[in-house]
Each structure stands twice: as C-alpha cells, then as structure tokens.
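Moving on to chain A:
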Amino acid sequence: MLDLLAQTGLNAVYAASYISLVAVGLVLIFGVMGVINFAHGELFMAGAYAIVALYAELHLPFFVAVAIGLLFVGCLGLLMEKALFRPLKDNPLGGLVASIGFLMILQALAVMGFGVRMVHIPPVTQEVIVFTEKVRLPVARLYVIIAAIVLLSALWYFLKRTKFGWALRASAQDPEAAALQGISITMTARIAMFIGAGLAGIAGALTAPLVSVNPHMGHSVIVTAFIVIIVGGVGSLEGAIVASVAYALVHTFVTTFYDGVLADIVGLSLMLVVLIVKPTGLFGSADRA
Partner candidate 1 sequence: MTDFLEVKDLTMQFGGLTAVDSLSFKVAHGSIHGLIGPNGAGKTTTFNMISGFYKPTEGQVLLRGEDISGLQMHEVARRGVVRTFQHSTLFAELTVLENALVGTHMPFRPNIFAAIIGWDSEDRSGAEARAKEALEFFGLDHVMQERAGDLSHGHQRALGMAVAYASHPDVILLDEPFTGMNPEETRQMMDLMERLKADGITILIVEHDMQAIMGLCDTITCMSFGKFLAEGGPQEIRNHPAVIEAYLGGARHVA
Partner candidate 2 sequence: MPKFLIWIAALAALIALPHGLSFSQQEILVFLTINVLLVASYRLLTLTGEWSLGHVVIMGVGAYSSALLTKKLGVYVPISMLLGGVIAALIAVLLSFPLFRMKGFYFLIGSFAAGEIIRLLWKRFRDPFGGAKGIKGIDPMPDFSVGFYQFDFFEPTSYYYFAGIIVAVCLWILWRIEKSPVGLTFHAVHWQDKLAQASGVNVRAYRTLAFAIASGFAGISGALLAHYIGTINPNAFDIDLMVYVLTWAIVGGTATFYGPILGCVVLTVINEIVLRELGLEQMRPLIYGAIMILSILFLPNGLESIVQKFTKRRAAEGAPERRPAE
C-alpha cells in the first residue's frame, strides 16, 4: 500500500510538472495580452509533433529536437501575437475566436502532415530509476520534472530579478502606466507570447515519447490548464503552480484508486467549489475579465 502511494505520488509529480508548464504559459499570455489563448493546447501538440518530425523521422538527437521544438513553438507564439492578438487587442472576444481559428488551423496542419492516427515515437531512454520493487520512475519522466523545475525557476528569476521581467509585470498590471514609463508594450507582448508558447511547446516536446501523439491531444491539455488557472486565480503565476500540483495530486490519486472519468468529475467539481467560495480563484485578486 505504501508502495502504491509512493508510486502514485511520483506520477502526480510528473503530471504536475507538465501541467504547470502549460498553465504558467497560459497565465503569462493572459496577464500581458488579456486574451484567453484557446490554442494553447495546440501549441503543446505542435511541440509534440516537432519531436515526431525531428527526432522520430529525421533522427536528430532528442535534446536538439526539443530545443528546436521550443524555438519553433515560441515562434508560433510570435506569429499569433503579430497576426491575431495585436490587431485584436481591443476585442477580447475577438482574440478568443481568433485563437480558436488558429487552433483549427494547427490541428488541420497536423492531420495533413502526419495523419489522424497516433504516432509512435521510439523511446528516448529505457532507463528507470528503481526506488523499490514497486516504486519506479522512468528517466524520460524525470526529464519532464527537471525541465519544469529548471524552467519555472528561471522564469521566476527572470520576472522578479531582471529589467525585462519588471517591464513584463508592469505591463500586465497596468498597460497604460507601463507605456507612460517608457515600456514598449509590443516588446513585452512579444516576450510574453514567446515564453508562454515556448513553455507549452517544450512540455509537449518532452512528453511526446511518453504519451500518444495525435492531432487532438491538445484538447485535454487545455481543459486541465483552464481548471488549474481558474483554481489558482487568473493572472497569478504562483497560483497556477500551486494549483497544478494540487490538481495533479487529486487527479492522479482518484484515477489510480477509482477511475479517470471520476477523476475528471472531481477535478471540475473542485474548481466549481473554488469559484463558488472565492469567485476570483485562490490567489486571484482583481477581476480582469
């Protein structure tokens, strides 16, 4: 029993890692752009397909493929900023629709390029860290956990300790005042989109060998990310991370001991309860929507 608990805990840490990467990116984009990026799950999917193309088909080294994937998805983010969100910056519902349109395009491109079926990716490493007989952690999962810790710490440092980060936070809080301070809103928007998209991309790239890659894989990712950012309070990066961990724990445990559908129900119900008790999320303050 203890083994099972420990193993489930490890699985939860892995889940929390990639969920928080996606959710933090989503929060960052919402904070700076004021747009709910519905295509965020498809950016995750694009990262996974980068691995399919570069690693599985072109046989590049895995980490090179991940790096290129990160840049590629980051650039998709820049494209969205330039083509969609900037022209629609005074129209939040418009930004939402445009991101849905973008989502459909990305999905269609994935179908056209790689087919609708799941793609098998050869494992990056077969190594497994064995804690006990029944408690094991595949190294490929460890990569995801390490990436989440390293990248989120780096992001935290970037936001709190650098001038860029200061500018980013300032324009998230009050775009007009930030502009008066001489901060280029366009520049901060680009940085936020690049980082936000890139985080989703790297999460997709690193998990690609561990999950079934298909054109519709973004769906469940975005649903999870929405739950997490709502529970954490929209606009709060810390909240997103805390909520990711909490959600991953609850979801993994309910899935292990009961079933996946019930876990989804429990997760959504928790979110509703949080919204009912504190309609701006656990860490949320001002209503930006």
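If you want to know what made the cut, all candidates are chains of the complex that A comes from, given by their letters.
Following the convention adopted for this analysis, a residue touches a chain if its C-beta (ideal position, glycine included) is under 8 Å from a C-beta of that chain, and two chains touch if they have at least 3 such contacts; residues count from 1.
Everything quoted here is computed from the prediction, not taken from an experiment.
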Touching chain A in this complex, which is it: 1 or 2? 2
Residues of chain A touching candidate 2 in their complex? 36, 38, 83-84, 87-88, 91, 93-94, 96-98, 100-105, 107-109, 111-112, 219, 223, 226-227, 230, 234, 259, 261-262, 264-265, 268-269, 271-272, 275-276, 279-280, 287-289
